[in-house]
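All protein chains but one are shown in place.
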Amino acid sequence: MVGKKVIITGVPGVGKTTVINTAMKKIAMEGVPYQNINFGNFMFEVAAAEGLVQDRDQMRKLDRHVQKRLQKLAAEKISTIDGNVIIDTHTSVKTQNGFLAGLPEWVITAIMPDVLVLVETDNDQILIRRLSDKSRVRDMESSKFIAEHQVLNRAFAASYAMLTGCTVKIVVNADFLLDKAVEELSAILR
Amino acid sequence: MVGKKVIITGVPGVGKTTVINTAMKKIAMEGVPYQNINFGNFMFEVAAAEGLVQDRDQMRKLDRHVQKRLQKLAAEKISTIDGNVIIDTHTSVKTQNGFLAGLPEWVITAIMPDVLVLVETDNDQILIRRLSDKSRVRDMESSKFIAEHQVLNRAFAASYAMLTGCTVKIVVNADFLLDKAVEELSAILR
Partner (left out) sequence: MVGKKVIITGVPGVGKTTVINTAMKKIAMEGVPYQNINFGNFMFEVAAAEGLVQDRDQMRKLDRHVQKRLQKLAAEKISTIDGNVIIDTHTSVKTQNGFLAGLPEWVITAIMPDVLVLVETDNDQILIRRLSDKSRVRDMESSKFIAEHQVLNRAFAASYAMLTGCTVKIVVNADFLLDKAVEELSAILR
């Protein structure tokens, strides 16, 4: 398909949504349009269209093999979209049983992205942002655990890049430096 | 097959065996039975059954391609076992030529585990445990090298999870906190 496929990820609280939305506005004004797809929502729509679920909560109760099939189907649908696409998702997801690949082999090879962006910042800054954000209920984790998650995300990212040939771009979204993060992401999207 | 497949790994001296045995007793008392398979021993039995070796030392002298075939065969046999299975092995193994994947592609995709557990703790604690353990002859390594091994293990773990969809659970077995490690592992096994 014609167009760039850019996957954007970051641990909860890093400010991924703000960076994406601001960068999208900026480059839209420059005449570079992007469609923004949230992978989780997109997969839910695929499942709902099949009549498998009616609300998001039912998604995680699906059989592992059904989930895998839906993930793959969603990824294949995304790969056929014409034009530039941002895929908003997670490099890895924290679950009760540990970290789960957000882009397992059957997903990442179906999407075959051009770039995988990791939005990162200092673990302490993420912790403070989570504590300050009253609009969302988030698991409270120590700075040490956030570090663990960010370290593992880099390792997952390398394995995705090894398999697909996409680049891995780290965009730092530091306190007071949102503009810098937005400009770095915009340069990738252009 | 029915049942959970949980791979449990950790660098020498981290206390993996103690954590596994204590957690297995605990959950057996709760009525959750697990079979504990040491991957190295299991592979030896497969090789011995074929008449290829008579003792463990001969294993490492086998041709690389024969080793690969035996690894795969052992993994396939494990995958057909009914019921809950712990696979006790290594995320990566130190050899004279560097770190070797303990669960290369042909092994991890045959087992298709539910969870990969990394038992970890501070590098200094591992060093002291090794120095204190007179029951086993272990290579003496600096704390820096142990750090290198644990860092690489996380990277290997992410690549295994990318390929199979298993979760990566880090269980910290810190000094004086064995109970915590056992409870965390038990929660995974339940």
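Order as written gives the chain letters A and B; numbering starts at 1 within each chain.
Going forward, a residue touches a chain if its C-beta (ideal position, glycine included) is under 8 Å from a C-beta of that chain, and two chains touch if they have at least 3 such contacts.
These numbers were taken from a predicted model, which means no experiment stands behind them.
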Residue touching the undisplayed chain, where the options are B:6, B:47, B:78 or B:103: B:103
Option touching the unshown chain, where B:159, B:173 or B:186 are the choices: B:159
Residue, one of A:17, A:79, A:143 or A:167, that touches the chain absent here: A:167
Touch with the omitted chain, as defined above, among A:45, A:114 or A:183: A:114
Hidden partner interface residues of subunit A, rising order: 114-117, 154-155, 157-159, 161-165, 167-170, 187-188
Hidden partner chain, residues of subunit B it touches: 64, 68, 92, 95-101, 103-105, 108, 148, 151-152, 155-156, 158-160, 162-163
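One rule holds for everything that comes next: only the chains that are shown with their structure count from here on.
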Chain centre separation in whole Å, for subunit B relative to subunit A (CA means): 31
